[in-house]
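The complex appears here without one of its protein chains, the remainder shown in place.
Going by the order they are written in, the chains are A, B, C, D and E; count residues from 1 in each one.
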Amino acid sequence: MSGLQSRLESGADAKAAVLVEALPYIRSFWGDIVVVKYGGNAIGGSEDLDLFAQDVVLMRSVGMRPVVVHGGGPQIGEMLGRLGKKTEFRDGLRVTDAETLDIARMVLVGKVNREVVSAINRHAPIAVGLSGEDAALIMASERDPELGFVGDVDQVDPGIIHRLLAQELIPVIATIGTSAGGQAYNINADTAAGAIAEALHATKLVYLTNIEGLRRDVNDPASLVTTLSVDELEGMMSDGSLGEGMIPKVASCVAAVRAGVGRAHILDGRVPHVLLLEIFTREGVGTMVCP
Amino acid sequence: MSGLQSRLESGADAKAAVLVEALPYIRSFWGDIVVVKYGGNAIGGSEDLDLFAQDVVLMRSVGMRPVVVHGGGPQIGEMLGRLGKKTEFRDGLRVTDAETLDIARMVLVGKVNREVVSAINRHAPIAVGLSGEDAALIMASERDPELGFVGDVDQVDPGIIHRLLAQELIPVIATIGTSAGGQAYNINADTAAGAIAEALHATKLVYLTNIEGLRRDVNDPASLVTTLSVDELEGMMSDGSLGEGMIPKVASCVAAVRAGVGRAHILDGRVPHVLLLEIFTREGVGTMVCP
Amino acid sequence: MSGLQSRLESGADAKAAVLVEALPYIRSFWGDIVVVKYGGNAIGGSEDLDLFAQDVVLMRSVGMRPVVVHGGGPQIGEMLGRLGKKTEFRDGLRVTDAETLDIARMVLVGKVNREVVSAINRHAPIAVGLSGEDAALIMASERDPELGFVGDVDQVDPGIIHRLLAQELIPVIATIGTSAGGQAYNINADTAAGAIAEALHATKLVYLTNIEGLRRDVNDPASLVTTLSVDELEGMMSDGSLGEGMIPKVASCVAAVRAGVGRAHILDGRVPHVLLLEIFTREGVGTMVCP
Amino acid sequence: MSGLQSRLESGADAKAAVLVEALPYIRSFWGDIVVVKYGGNAIGGSEDLDLFAQDVVLMRSVGMRPVVVHGGGPQIGEMLGRLGKKTEFRDGLRVTDAETLDIARMVLVGKVNREVVSAINRHAPIAVGLSGEDAALIMASERDPELGFVGDVDQVDPGIIHRLLAQELIPVIATIGTSAGGQAYNINADTAAGAIAEALHATKLVYLTNIEGLRRDVNDPASLVTTLSVDELEGMMSDGSLGEGMIPKVASCVAAVRAGVGRAHILDGRVPHVLLLEIFTREGVGTMVCP
Amino acid sequence: MSGLQSRLESGADAKAAVLVEALPYIRSFWGDIVVVKYGGNAIGGSEDLDLFAQDVVLMRSVGMRPVVVHGGGPQIGEMLGRLGKKTEFRDGLRVTDAETLDIARMVLVGKVNREVVSAINRHAPIAVGLSGEDAALIMASERDPELGFVGDVDQVDPGIIHRLLAQELIPVIATIGTSAGGQAYNINADTAAGAIAEALHATKLVYLTNIEGLRRDVNDPASLVTTLSVDELEGMMSDGSLGEGMIPKVASCVAAVRAGVGRAHILDGRVPHVLLLEIFTREGVGTMVCP
Partner (left out) sequence: MSGLQSRLESGADAKAAVLVEALPYIRSFWGDIVVVKYGGNAIGGSEDLDLFAQDVVLMRSVGMRPVVVHGGGPQIGEMLGRLGKKTEFRDGLRVTDAETLDIARMVLVGKVNREVVSAINRHAPIAVGLSGEDAALIMASERDPELGFVGDVDQVDPGIIHRLLAQELIPVIATIGTSAGGQAYNINADTAAGAIAEALHATKLVYLTNIEGLRRDVNDPASLVTTLSVDELEGMMSDGSLGEGMIPKVASCVAAVRAGVGRAHILDGRVPHVLLLEIFTREGVGTMVCP
């Protein structure tokens, strides 16, 4: 029985164990919608993007219905620089005049969105790029006249997303919104991801970030929070223990979970295959927000 | 009976006559797919674009299924200029290196496509932007190593278009193709429109141009051809009586009609509502190519 | 650019304008059910009937779902005369004995209904004649023993109409009702049209008459009412300002609009293509009753 | 066990035996289309009509799909008489001018058809009257200029019948045909029944007549034929052993069976419930024509 | 007219009368679900089983949807005897240890169920055997630790039954239940039949027994009850006028009718074709319990 023996030694048992561990997760997430916010920072490194694309295709392979939302701040900034266009920031938000909006849209929809779509399509030709302007997906209005064409989400019409999901496709969304009159607005991608998850009644809303997760003490790596309730998270928001850049993500997590999204996750996008590990294994990764 | 009288004077009879004239056309085109190539030149003037958008929505309103394909050469050229990127032309085709491709894609998908989608959505929120890269829509390969990332269409998978049409949406397509390995290529929009019309078994393929139609003698406005057979058109191609810029359009007309597309049209996009007039009235506009 | 010029002179722009005007109406009425009562008086002149048939087919062509209800009093009277059958009238209603009923049914179903069906089918073979007796469409009971087989509508089962509409056919209904026991009754066509519109939750109920519309002062052509509310109309009914013959129409308008039918219209059937003008243009024709 | 005993004496066993006999027939005819030609002669006696209606509803109850076709010669003749309209006969066919056609149509569609529909609806409200003019059911053309508006069947479009059958309704058809241009024609009902059975690929075509069946010797009741092949029947047609009035029926039987109809039957409509006996029992009734 | 005469004498009229009597029943039970409990006692005699099978197939033939539930006490007892396995009874219930359960299941599912399925399939191959363990059909739990693996029904999931009925198949159910953890239990078949009828919202629940029906006085054959209300039946249960063996049947009748089952019947399974007679004729057989 040396053949059997050698097989065991070659790791067959270990492989079987991983598959068996994944079984109840695969079954329980069948058909579930997961909205994944993929940050603009992460898009630079094409290897990371490739691993991410592979994970999303795998989720789709086992019956989940991922929806990708992405930003693109760094890429917009770089293009503005190349074109010699100066922009001003107020409270961390870029003042967006008509030309800036035009460039932002061009970069988000024509460059960043395309790169994410291409990365997925290299694994399986099932990604379709969308802008929030398509088929009334993201209706928006001006946030503040001083900020120009920076918009707030008024309403999400998830019809086009449901149609694509029903065809087993993966929507990849650039977060440009539109008014009824056809004026485009630039929308914060973290906020848009939360609003889309709400409108879809998603099972999960996942933020892929460049931190390990939330910390109770921002300076203490050992204070990483693995699970917390939406009430506790709201407490952390108000007591100022969170970094500035986390606020749109965290506020969207709170709003989405309060509105019926099952779970929100803040994961470390730098860990290879972090989506697979979170969803299909018992490995604790990042921070999970429960109702 | 003065009320009736005044009504007649106010043009009611004339209105009724137009509606009655349109009836058999509306009925007979019910459900038909019409591929409309809208040129990059035409996109600049936003009023023209608005009239075009209105026509396309009207076609959809009465049960036709329009598919819009657009180019964007002038807009790409302008952006290359702003970025100080020099490009070379060979035989009228732009030599396209990786950076040029990136910019071309960004402009086509992120700017020109968006403007067409927005223009339609101002009338009814039913346009959805697509790139040929989405869901394996346009598979392409390199035409000539010397031209860089200029591609020829290998295959059109019309699945995603059919899905959107089935949902009563209007696909608006930027003609970037992709290889199986995920390499993008810039595709001539006239050629792509013909290939898409073939793959969809369209009833009509319409080119909106800035000329009145084909002329037997390019210098004689009186030599406008209103109807000709695909054989005659092939004759005109080979005897050199057509201008250089018309060749991709005319070759695509020939190929599409030979492959089963019902009719091909070369219309003057400068005439207001030329699409409506062509489709729903007996007015003779432009040149029609029959099998 | 003389070609373009001549085109404009030939009325192309005017045609385009009519089509553009019709656009929002066509879109908004898509799929809507419109019940049209066509009077027996109007049926005599075959040219009028042909124009009417054309209008109904056009409505169907652009996605509306017309349902035609017709009377036939003059034709019944003429046949009774030819057969030497004398009938008595009480309060304007014909006393209907068994033989009279038999003749009335024969004329309505076998002659008038057939003429309307044929007129439509000459444009498109999509009309199907129905009697209220078919598939329990109009259940009725005796109004008054002294009137014999004159019936009141007890219930409308719109099942067979919905089935035909779902198949893109045009039902043409003769208003003979039936009791559960199989006794036929002659039903006032104006009243039946209202009851059918109610049962179908129609968008519009249209009476084609031989007057221009309602007048506030029956003798003053200038007092034509173009729009009024159902409350105002009820006021006009009770203050006696309406002619006798208008009562069943007006009462049915009131009942139908109160029961959820969107709009009721009293139009002048003598105006060519009055249905098209009312539905697809901004021309004010006849009287419209709103909730 | 006296209760059981009395039950047996009361005929329970005999009833069970009939039900058990009917079982294999009911199962095997499930979903089958049976075209029944019901003669105008038979319609006079309302008791016979009621038994016929009951049989048709029973067939429908057990999953068969009956289609009724009827004539109405005697009723047309009577109405022509009442109206003092004289008509000429040539070769046994009524010369049909425009007025005669109008009266024939009125009687067939408005009187005879209504009586059959009513008779069925008294048992279950599932009958729907049709004329061959409805929805292009019977397309016809002139047989002979000398005969006027007497038509031959050019084509049967069974679409409307299939739609009604799919809704578990019973179509009752008056055999008026129509040209594409809308001209009505009177059609022999026996011939029309055969053409309809062919177009529907019916399982059975049944003629209810006032004879017991076909006889080899027309004067000898003992020569009744119970079963014969379509070849034998053709032989009988050519050797003159059939009565004049049987020719359209017999010719239609031959044509229908040759065109794929499973069986044709000539039954004695005077036997109560003859349809039930033929279909659901082993009783030999009338004449059956096999391929 | 001697042919007609002889036909009448041969019983054609009587046959027609039975068919006509059955008509309203067949029509009214179309699509209805009838749960039939077939007792283990009855299964021995293969001729009785064959008649029963024929009745069930006939019901299915005319559009009813029968569901068969069976017991098998005698067969289990016999097998235990052959295997020399002794069992104890408490309050009329068999104490069921693991081995007894295994044997009971084997006999019920592998022998009795198979015989019923085979008997039906000899008439039409549409029976499918089920155990309550299949697809979570009967979830059960221990009734009393002293009785071992005797179970009470906790829940019936009728999904698998509906799926088979939708395919025009006849489910034949052996009443083994299961816990969520996979432990099998033996379930009283009378009780299970009632619970299944409730879960299916059956029109009828029929017990085939070896008595004529319920008697008011158990010793007086003349006191047979043909119809009674569920309240009256509950009275008979509490006043002790019913035999011991009838209690599970009667209690299930009460529970099922209270839970919405239309009618419950206790019939004499020894009467040939008793199911047909009950359902399709006016013969009074057995006892009917109404709401």
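Brief remarks follow.
As a working rule, contacts are C-beta pairs under 8 Å (C-beta built on N, C-alpha and C of every residue); 3 or more make two chains touch, one makes a residue touch a chain.
None of the values given here were measured: they were computed from a predicted structure.
Looking at the complex as a whole, the chain kept out of the display touches A, E.
Here one chain is not drawn; of E:70, E:105, E:215 or E:249, the residue touching it is E:105. Where chain A meets the missing chain, the touching residues are 1-4, 7, 10, 12-16, 18-23, 26-27, 30, 54, 57-58, 61-63, 124, 212, 221, 224, 268, 270-273, 276-277, 280-281, 283, 285.
Although one chain is not drawn, its touching partners on chain E can still be listed: residues 82-83, 102, 105-111, 113-114, 117-119, 121-122, 125-131, 133-136, 157, 160, 163-164, 167, 169, 176, 178, 181-182, 184.
Rule of thumb we're sticking to: only the chains that are shown with their structure count from here on.
As a whole-number value, the distance joining the C-alpha centres of chain A and chain B reads 35 Å. Centroids built from CA atoms put chain D at 57 Å from chain B. Of all residues in chain A, none touches two or more other chains. Of all possible chain pairings, those that touch are A-B, B-C, C-D, D-E.
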